[in-house]
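Everything below concerns the one structure shown next.
The complex is shown incomplete by one protein chain, all other protein chains being positioned as in the whole.
Chains here go by letter, A, B, C and D, matching the order in which they are written, and residues are numbered from 1 within each.
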Amino acid sequence: MTRALDGVSFAVETGEFLCVVGPSGCGKTTLLKCLSGLMSPTSGEALLEGTRISEPPEAMALVFQEYTRSLLPWLTVRGNLKLVLRRRGLGRDEIDRLIDNALASVGLGDFAKHHPWQLSGGMQQRVAIARALVYQPRVLLMDEPFASVDAQTRSDLEDLLLRVHAEYGVTVVFVTHDIDEAVYLGDRVIVLSHRPTHVDEVVPVDLPRPRDQVRTKEMSEFTHLRAHVLRHIRNDSSTPMEVQ
Amino acid sequence: MTRALDGVSFAVETGEFLCVVGPSGCGKTTLLKCLSGLMSPTSGEALLEGTRISEPPEAMALVFQEYTRSLLPWLTVRGNLKLVLRRRGLGRDEIDRLIDNALASVGLGDFAKHHPWQLSGGMQQRVAIARALVYQPRVLLMDEPFASVDAQTRSDLEDLLLRVHAEYGVTVVFVTHDIDEAVYLGDRVIVLSHRPTHVDEVVPVDLPRPRDQVRTKEMSEFTHLRAHVLRHIRNDSSTPMEVQ
Amino acid sequence: MRKLGTRKPQIAAAVTGAAGTLVILAILQLLCATGVIPQDQVASPTDTFRALADLVSQGSFWSDTWKTVQAWALGLGIAALAAIPAGFLIGSSERAFRSTRVLVDFLRPIPTVALLPLFILLFSGLRLNAYMAALAAFWPLLIQAIYGVRDVDPVARDTGRAYRLGRLKLIMFIVVPSALPYVATGLRIAGTVALAVVVAAEMVVGTPGLGKAIVDAQQGIRVDEMYGLIAAAGLLGLGLTALLVGVERRVLAWHPSQREGGS
Amino acid sequence: GSSGGSSTSGSEAESATEKIDIGTFAGADFAPLWMGIESGAFEEAGLEVNATAAPSGAAMAAQLTAGQLDFAGINLDTAIQAISKGVPMEIVASVSYLTPSNPSLGTVVDKSSDIKEISQLAGKTVATAVLQTTPDLGLRKALGESGDPEDVTVISVPPPEQVAAVEAGRVDAAMVPEPFLTLARQDPKVRLMESPIPSLGDHVLSGVVVSRPDYLSDHEEEAVKFLEAFGKQIALAQKNQELARKAIPAFTEVEPALAAEMTLPEYSPAIDTATIEEQAQLMSELGWISKTPSTEELVWGSAPE
Partner (left out) sequence: MNAFKRLRNFAMEIWLPLVLFAAWWVLSADSQSVYFPPLEQILTAFREAWLFAGVGSELVPSLTRFVAGLAIAIVVGVSLGVALGSAPPLRRATMPMIEFMRAIPAPAVLPAMIAVLGFGNSMKIVLIAFGCVWPILLNTIDGVRSVDPLQLDFARVYRLSRRDRMLSLVIPAASPRIFAGLRIALALGLIVMVISEILGSSNGLGFVIIQAQQTFAIPQMWAGILVLGIVGFTVNSAFLIVERRALRWYHGWRGSQVADAPG
């Protein structure tokens, strides 16, 4: 086994919104897998609110990077959402209400009866997000959840996520390639280096909340933060094109 | 047949770098297919330097959105590039030199003998770009060519593209979801509307060339342009989540 | 990385496989020895092996096997020559595809052995067996060839067009390679069916070959030999399938289905 | 088919050997043919006889029609069926007969069964190798004398399985041919009872040789030569049964020990047209054939010149 993660060490506080950026193949997905208990770290350990994670814990949801694959094509959108609620012992009506709400919040209220493959890539990604939301987790791990979504939907979803985060106090770990997005969403941005992976820098983001797509991004503070992260990433790489 | 494009009309000047943004499903890919002669428009016509396009013209290269599927898995990376040079009647050495250059310029010099499926998604996308470059087209059509590439590689490739554009005077039509990218690269940005699709606005980008990832993006002109486009897209949509 | 990794698991898998096979055979042997399986009608594994060893030293066994293989290969060859071009032609024209669909769907499921009584009246010997095999092999090959051509990825096809490959190169570099995995699958299915039909024909018609040898052993009430021959038929089937898979591996090294191979 | 120009093309001066292709069952009925091949008697007569075993009378009839065979050794019932349905063939010789002193087909019942004679099989299930053949015919004839010939279920069971079928109670009786009849005699679990054959007479024609009319007219000389030589072997087999027993293992799956023990039919080259007519008549009465072919249609050379 290759060591995908080495010397990566950081704490996520309850209710925090943490963004992770870093070059392709540096181990961001691997990191989320350790945090979710899908993978046991070869050395070191992942702690969730003080307890060690060896199995996926009850209160955690994960939005996979490969959203097309993580949706079950033989179930409808509703079926996909229902599946994760099965163990809750809820009534039919309650389940339907929860699902309808979650779908409406990602703008897919009319698509409950469609199969995932009848939707465009961006819509599928939103189904995966709705599935995580309906699960009502305390901790939400998201792996490049907005990669295939067009600019406008993306900013809508970013704002939806900020709202959920604010309302329910969900802890979010959010992996992205988009530095603007990381700065816009996060309380802190963790910048991972090329392999051997280590935490290159932790950038605190002190932009005021609630944030706004246009106003926040026009603030000079925002522009400087993103330039800072960007410059950091560019300087870090000694061999510019050797990515994987 | 659905009308994918309606009332879309614009001219691309020789040597221009034109970026196209617009919501998912609005017809950007369809537009490129018409421009490349792969599809004939039901009404209206596509003109390349004055002549009507009905068959793919000689001097045009297209980078497909579904890059994984446009690379032929039974050929190596080198084979994929060689295939498009077949009709040129070049010598072996000349062909090898061209291919090596193109691969080196996208940072894949060491992967000529690999098959496409042995590479990561981002690397495959770069192979597709290299294939277009080696073809030495006068017109280059690109459909979300950097979607699966990490931030740093992406900015490198953006700069490579700007260099090719400047050196050889290639005309580029570039589809993207990323408004920063569109503003950073283009001479003009065309914003398409929701369906029924029409040209919503044409934004001239008067940023000085050569452009620089950090400096250009820190310019207040840049910030304002992107905010302008973004605001435009947001206001355009009366129903915020209805995307397709 | 992958190359280094596959060697060891492969050996481990082979060892487990061998061990598992031995355990199964031992259980069968035990069942025979204790009389749970009646001895007079079923040969125990050791008896089967002994009979197989006897057979291997006999020239007639090898000539029987050779005759079966000959009919199989001839039939498969004829079927391939007829079915693959036909499939490509039908598959590349929507009109041809639609016109032949009902006909193919009607003829294909007729089990070839049902035509054996007819074929007996028309042919004899090797030709009879080979034609039966050819007919049985024809359908899976035809179907797979048709679907192979129809399933060429439109994006790959558009790539060829956009880069102006020309018609011939498009077929050579894009259509045929895309359809090959389908044809290979068809060949494997056809191989299995063709062998079954050759053996069946030998049994019913009595042309020399493994099928007839089995019936002869049955008629002569030589139970061990019969089981030895059945085992030999199984080994032959394995060998012929391995042959086809080997060819497939070679030709289709680039195809996704070949990549998980070792695991 | 080698018949085409095999005889005429040999224009060389040396005594030309005629090629004869004949297909037969792998049963004791055609032992005289193999005797002739083994002993070289055919070669001495200037004939190169090539004998192949064939799966069924129907297949041989088809190969005969297609010119792949010149002669076929089949059962009389098959020949009658084929000729009545318009297959171009004629009986050219008889080979074997079933007689009371040569019971090479017998009826086997379970030891515990109380069935003793054929008439008791009314309403029962009986196994035979192939339906609508001589044993089947004999059974129905016998039943018809005392009652309804249709009042029995006859099913097809391959000879090697017949005794097992009786033992397992899947059939009430089986009409078993040699060599399985000899094995059944040694089996303590089953018992032999009355045979169905005698109801058809004391001299029931079984194995015959057939050929196709166009071969016979084009190659009359060779045909006569072959039939003469074959006839001698048939007579010899009847005189010296040991010769026949020796030839059987070489051409069939029967072991020498069993071949030495089994009951052989009566071998005779003389065509008994009475038994042919009677069987044809019976088959048409039972509706197995739609029209009764005349003796002239059935037997070669029986038509007045």
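The definition used in the following text is that a residue touches a chain if its C-beta (ideal position, glycine included) is under 8 Å from a C-beta of that chain, and two chains touch if they have at least 3 such contacts.
Keep in mind that what you see is a predicted model, and the values were worked out from it rather than measured.
Q: Please identify which residue in B:124, B:152, B:171 or B:213 touches the non-displayed chain.
A: Touches the omitted chain: B:124.
Q: Going by the contact rule already stated, which one of C:36, C:114 or C:168 would touch the omitted chain in the full complex?
A: C:114
Q: Decide which residue listed in D:165, D:193 or D:247 touches the omitted chain of the complex.
A: D:165
Q: Residues of subunit D in contact with the chain that isn't shown?
A: Residues of subunit D in contact with the hidden chain: 56-58, 61-62, 65, 78, 81-82, 84-88, 130-132, 155-158, 161, 164-165, 168, 170, 288.
Q: Hey, which subunit C residues sit against the chain that's not shown?
A: Here the touching residues of subunit C are 13, 16-21, 23-24, 38, 41-42, 95, 98-103, 105-118, 120-122, 136, 139-140, 153, 189, 192-193, 195-200, 203-204, 210-211, 214-215, 217-218, 223, 226-227, 229-231, 233-238, 241, 256, 259-260.
Q: Could you list which residues of subunit A touch the chain missing from the display?
A: 33, 36-38, 55-56, 58, 60-62, 64, 66, 68-70, 72-75, 83-84, 86-87, 115-118, 121, 131, 135
In this text, only the chains that are shown with their structure count from here on.
Q: Could you put a whole-Å number on the gap between the CA centroids of subunit B and subunit D?
A: That pair's centroid distance is 84 Å.
Q: Subunit C to subunit D: how many Å between their CA centres?
A: For subunit C versus subunit D, the centre distance works out to 39 Å.
Q: Which subunit C residues touch at least two other chains?
A: Within subunit C, no residue contacts more than one other chain.
Q: In their shared complex, at which residues does subunit C touch subunit B?
A: Touch list, subunit C to subunit B: 153, 155-156, 158-159, 161-166, 169, 173-174, 177, 254-256, 259.
Q: Of all residues in subunit C, which touch subunit D in the complex?
A: 117, 120-122, 124, 204-206, 216, 218-221
Q: Where on subunit D is subunit C touching in the complex?
A: Spelled out, the residues of subunit D in touch with subunit C are 26, 53-56, 58-59, 62-63, 66, 68, 160, 253-255.
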